[in-house]
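Only one protein chain is missing; all other protein chains are in place.
Then we have chain A:
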Amino acid sequence: MAAHRCSYSALLLIICSLSMFIVADSQETTLTGDNHATELDNPQTATETAGQMAEQPAVEERRLWEATEVEEATPDDADTDKQDTSTPETAVPSSVPQPKDDFQEELVIRPLHSGDIYASFQFRTLWETDFMRGNKVSHYRLFPKSLGQVISKFSVRELHISFTQGYWRTMQWGQPFLPSPPGAELWVWFQDSVTDVDGTWKELTNVLSGIFCASLNFIDSTNTVQPSASFKPLGIGNVTDHSFLRYATLPREIVCTENLTPWKKLLPCGSKAGLAVLLKSEKLFHSSFHSQAVHIRPVCQDWQCKTTSWELRQTLNVVFDLHTPGQGKREWSLFKMFSRTLTEACPLASSSKIYIDITDNPQGEQFEVSPATPLLSQAMVLGDRRTFSVYDLTQQITFGTVRSLNLLIRWKSSEGDMLRPLLHGERYVAGYGLQTGEIHTLMYNNHPYRSFPVLLLDSVPWYLRLYIHTLTVASKGKDNKPSYIHYQPSKDRVRPHLLEMLVQLPPNSVTEVTVQFERALLKWTEYTPDPNHGFYVGSSVISSLVPSIVAMDTNSTREQPLFSSFFPCKEESSYFVRVYTEPLLVNLPTPDFSMPYNVICLTCTVVAVGYGSLYNLLTRSFQIDEPSPGLAKRIANIIRKMRGVPPL
């Protein structure tokens, strides 16, 4: 809470310093007098409703900032005026009603026990608009127009898209803030006014493939499913009719600079200022895990839900493998990781913060963070109470005298063990040969005494024909009967298998789900250009409400760090987790593609030699041709003829 108040007053600080320039000296004394009054009020108002309050002054402040751009270039004076806290203008909300936008940026850094570093960027743009009726919006400020148009044209209620390279190793790294499967994942809830959902979905994927430079146009009916329970809307609105939901994954999708560039362009500051300057593709893709996502959903502005707004969350998670054992010193810095340091926050952002997870390091015995910060924050994240050091980039003091922030972590010891993730999943293909096989899915419940139910979603392409009668679910050697099974069989070349199950996981156990399948033989043109590489089967999705050790925060409108506020929390005793298993790579029987040429060559030879000679025999007439005699013989014959002797 202290952090928030500090950030709030920091905003006011800057305003103050800017306005100082405009107003005359004589007014200054009166202003500061006012400021003290507002400051006194501040603690009371800010404690409970900091979230709501922060919105309006932030907007007001930005407008002021834009208007007085000239003064921005003189931060020295701003520093000197720092002692005066705030201006009266900020306390008074804007009287002109206009759609309010808000932008926040955040970077969380968590040293992982494997020695890697996990960095998670979150950028949130809020756009206050009545999304149910307001389809005719033409004014965009912070919200990217390209996505706004997509939402209104295709009547999208919620859109979640992620591009991931690499696989998140839950057992080594713990739970990510936002899970995503390898490759591309897209799931969309349409509004109930959409009549032709499949047609809209197809068009939407095409448009998104253009926006993100990705091959999302490969999403068609053969890899799209309608999960019945696993993917509930994350925003407001109680939609239960899953005919408006579409879910698809492309496990083979490549993620590279061309996907990152359009993603960065959606940010209000682009990659010019703020945390986004760190997003350099040479560094981001030189990592063990890279995931970027866009989540659009409608959210409430306040706890009564009087005003609604679109929330655009852009997240980027990356795990750097900077620790090479045996190299002695273990050190990490912003510059080493991103080849950049930070010099400013995005001027459009109402909040811009860096969090460093220091939960495992309360006394500083494991590692040392420099520059040190007095700001600490606690947040409930994935059923755990974590402590973070906070760096507020909207405050000039964060950057120090060198005007650049280069965070440095220096390890002293590498001991310590990780809290084992309570839920995690694995998957593999068993069997031999190219005819049949068996998919094994393992779900681990590491909770010592609580059992909890999980939803397992499996979407298998049609060319693996599941034998659903061989489906077995077993935990601790005993049969574990799922309480709910939703199975949709596949149709060849039309739709995939969809298998959803609700399974109760006993405490401290492994639950194994197996199902046998047969590999189909594809048509010649259905093979990919490199069929010997194999065919991918998307990750299974395990979604669950995992019992929490600490009480979770259920007040979703309270101001909290972005990374802990994505999945809405309904009860205090549990938290929502989604786990993705590995995608499968399955070999299908692959024909010898040069065979047609061989066949053609052989056939042509047979036709030419066999049929050709027979045809010749039947159609040609044969005559004995007398060879014409040589010149000497001919002369001799003429002489013999003259002599009356028979010719030679």
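By definition in this document, a contact is a pair of C-beta atoms (placed from the backbone, for glycine too) under 8 Å apart; a residue touches a chain by one contact, two chains touch by 3 or more; residues count from 1.
Just so we're on the same page, contacts and distances are computed from a predicted model.
Asks: Would you kindly match the missing chain to its UniProt protein name, picking from "Pyruvate dehydrogenase E1 component subunit alpha", "tRNA-splicing endonuclease subunit Sen34", "Serine/threonine-protein phosphatase 2A 55 kDa regulatory subunit B" or "GPI-anchor transamidase"?
Replies: Of "Pyruvate dehydrogenase E1 component subunit alpha", "tRNA-splicing endonuclease subunit Sen34", "Serine/threonine-protein phosphatase 2A 55 kDa regulatory subunit B" or "GPI-anchor transamidase", the absent chain's UniProt record names it "GPI-anchor transamidase".
Asks: Among A:D241, A:D479 or A:D530, which one touches the chain that has been omitted from the display?
Replies: Of the listed residues, the one touching the omitted chain is A:D530.
Asks: Just one of A:Q165, A:S309, A:T373 or A:S459 touches the chain that is missing; which is it?
Replies: From the options A:Q165, A:S309, A:T373 or A:S459, the contact with the absent chain belongs to A:Q165.
Asks: Please identify which residue in A:V197, A:A229, A:C256 or A:A520 touches the non-displayed chain.
Replies: Of these options, the touching residue for the absent chain is A:C256.
Asks: Can you list where chain A touches the absent chain?
Replies: Listed in rising order, the touching residues are 165, 202-203, 206-207, 209-211, 213, 215, 217-218, 252, 254-258, 261-262, 280-282, 284-286, 527-530, 593.
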